[in-house]
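First, the structure itself, so that you have it in front of you.
A protein chain is absent from this complex, but the other protein chains hold their places.
In this document, chain identifiers A and B correspond to the written order of the chains, with residue numbering beginning at 1 in each.
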Amino acid sequence: MSEAIVLDIRNLRSHFFTAKGEVPAVDGVSIQVPPGKIIGIVGESGCGKSMTAMSVMGLLRYPGRVVGGSILLDGRDITHLTKKELSQVRGNEVSMIFQEPMTSLNPVYPVGKQVREAILLHQKMGKDEAKARVLDIFCAVGIPEPEKRYYSYPHQLSGGLRQRVMIGMAMVCRPKVMIADEPTTALDVTIEAQILQLMKKLCEEQGTSIILITHNMGVVAEVCDYVYVMYAGKVMEQAETFALFEKPSHPYTQGLLKSIPKLDEKAERLYTIDGVVPNLLHLPKGCSFCTRCDQAQKRCFVERPCLYETAGSREAAGQGAGCQGQASQEVGSREAGCLEAASHGVRCFQYEGGGKLDE
Amino acid sequence: MSSRSREEDMERQREGGAFSENGILPKPDGKKVLLEARQLVKEFPAGGTRKKPQVVHAVTDVSLKIYEGETLALVGESGCGKSTLGRVLIRLLEPTSGGILYQGQEIVGMKEAEFAGLRREMQIIFQDPYASLNPRMSVGEIIGEPLLTYGMKDRKEREARVRELMQEVGIAQEFYNRYPHQFSGGQRQRIGIARAIALNPRLIICDEPVSALDVSIQSQVLNLLKDLQERYGLTYLFISHDLSVVKFIADRVCVMFLGSVCEIGDTDELYGKPLHPYTRFLLNAIPKADPRLRSKEKELLSGEIPSPVNPPPGCRFHTRCPYVKDICRKEVPECHKVGKRRVFCHFPLG
Partner (left out) sequence: MKDERQEEMMAAAGTAPKPDIAEAQLGEADTWMDKLRTLVRQNKMAAASAVVIVLMILVAVFAPWVAPYDHLAQSLTDRLQDPSAAHWLGTDELGRDVYSRIIFGARISLTIGLVPTLISMAIGTVLGLCAGFYGGKTDFIIMRLADVMLAFPSLLLAMVVMYTMGGGLINIFIALSLVNWAGTARIVRSHTLSLKEKEFVEAARSIGVKKWTIMFRHILPNCLPSLIVLFTLNIPSAILSEASLSFLGIGAQPPSASWGLMVVRGKKYLFSEPWLSIAPSVAIMIVVLAFNFLGDGLRDVLDPYLKEQ
């Protein structure tokens, strides 16, 4: 991996200690975030994608706890910071936005003041200066009439505007990484498109890296540079976006992509992945996907696969870059930087030929 | 009167035989109108002062027909009134004005006792599989409730039918005595579906039935809905904001914006060549699961959805429409017929 990694999550393990047993919500997740890129974490509910984000933000609450691994922000381990140090990092260097902006905004203060608070908390600045800064950021995130909106209360804003305020608040201290947990799930399609576009723009202009957590493959395809597919607390497949959609390698990823109804074709029946996500307390002995996998072999039920690099993923990456060239020269060149770092990893025995990427 | 006469209906109810085999209806041919909405209006009080009461215009002047055996999708963003319309159509809400014809029979203003017989022919599946099942009733009780309500008092008979239904929707029978919280979202949705088909209805309103589910579960439930439709000749009104799901399941699509209809037409035609600007932008805005389709600058709708309390005059969409002209701000567009499609726009794309 290239040396310019802003956020390096290494073998992170977060467990929940419940009455019924220890739940491995995040089970050895490694994620690298290069600067100025959008990294997607995609998966179904309960796959641990939000828990990963919470662990990074130090927001895990009892009975959850980070039990292993490290989170390096610019080379500094932030897993074992004190509360005070953590609050310096949180919101300043790493910020987070949530699915439902209404619950993350305090209903009794005007939104402008709340964003100003976020600045004053982290930076030495006069109140007026901070306000000017807030108005700037409101403009940047596309809030119409920022002067007026500064004094609006959260309930007076629509869902889209609230999410813009949240993004503004997250961006106001120019963080290195912004974690967006399902930022568009509660929004309408046309508003979702606006917000995605905005995030992409901010990422390019301000050089902030974004970790985008979503369940929507469409959103991933739309904005992400690199994707991690999670299932039952583990990364099942990681790849550069074009490569992933071009050649999904893990049976789970393949199934996911096949089961989404397509706009451009009329299918009689949809492909389905049978069964449901396994209970994290009673995971299968082998690969956690084995019970639902249609390509499972005997050993999948007894042995746990590592994350293997797909054979020839480097070359494939090269080809991928070529094919993007056809789609859009500009996008292709932007992507190329990321591609060097991008290895295509799959947690499946079918790809054992490639080298191990973890454990 | 369309398909069958009133007498036949009454007979069906008298027999109570809808529980037995003869309750299964003959395959519809998709030509007969099952349900027709005529200039439906639904308004909700929204506070304001006594002198100037405010009203939410949830559904404004909607007319549409649902043919037997088809799936008509209602598509639109939140607050466009699609869920309200669905509930008004099966009289879970009373319309403020307008009429609803079920098989040619006016059901608005019908006495509750008289309507009770028709009630069983129209069922609803809800969005939230967590809120739609009573947490204190077992699966058997939940699915059995409609049967009990319509006079199947015998416990054994009811249990047998419930088990049959459970099998039908893919819930194992040994879960008969389990409670909803022991199931996953997809399984709960199946329970909700079993409850809806228990009375052999003709029309099922599916109110965002898969939007709360995970992708892999979503496709299971969609397939199930399609299978059931085939087997029982069901008619669906499928309410959704997800255009790709609609594309898969619907025969015809009705696009709504802020309480009024924008466009109605056959799915393939409408997706292939949207006539209303809103439909086009909606289709454009969907994030597609193919990174090659991303474009640098997308043609996006600007602005927010106006409030249904003070909807804009003229065409409801004019505040966001890039092709807006003066007439759009003043006059409500009339229905243009283009082939089998209907568009409510002064200047349909073409």
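Following the convention adopted for this analysis, contacts are C-beta pairs under 8 Å (C-beta built on N, C-alpha and C of every residue); 3 or more make two chains touch, one makes a residue touch a chain.
All figures in this text were calculated on a predicted structure; none of them were measured in a lab.
Visitor: Of A:Leu73, A:Cys293 or A:Leu307, which sits in contact with the chain we cannot see?
Guide: With A:Leu73, A:Cys293 or A:Leu307 as choices, the missing chain is touched by A:Cys293.
Visitor: From the list A:Glu147, A:Glu205 or A:Asp274, pick the residue that touches the absent chain.
Guide: Checking each option in A:Glu147, A:Glu205 or A:Asp274, the one touching the absent chain turns out to be A:Asp274.
Visitor: Touch as defined at the start, partner being the missing chain; which of B:Thr60, B:Thr84, B:Gln187 or B:Thr319 qualifies?
Guide: B:Gln187
Visitor: If the hidden chain were put back, which residues of chain B would touch it?
Guide: Residues 90, 92, 116, 119-120, 122-124, 126-128, 131-137, 145-146, 149-150, 170-172, 174-175, 178-179, 181-184, 186-187, 190, 192, 195, 199, 220 of chain B touch the chain absent from view.
Just so we're on the same page, only the chains that are shown with their structure count from here on.
Visitor: Please tell me the distance, in whole Å, between the geometric centres of chain A and chain B computed from their C-alpha atoms.
Guide: Distance between chain centres, rounded to whole Å: 34 Å.
Visitor: Over in the complex, which chain B residues touch chain A? Could you list them?
Guide: By the definition above, chain B touches chain A via 77-78, 184-187, 214-220, 222-223, 226, 241, 243-245, 247-249, 268, 271, 281-296, 298, 300-302, 304-305.
Visitor: Can you list the chain A residues touching chain B in their complex?
Guide: 44-45, 158-161, 188-194, 196-197, 215-223, 241-242, 245, 255-257, 259-263, 266-267, 269-274, 276-277, 323-324, 327-328, 330-331
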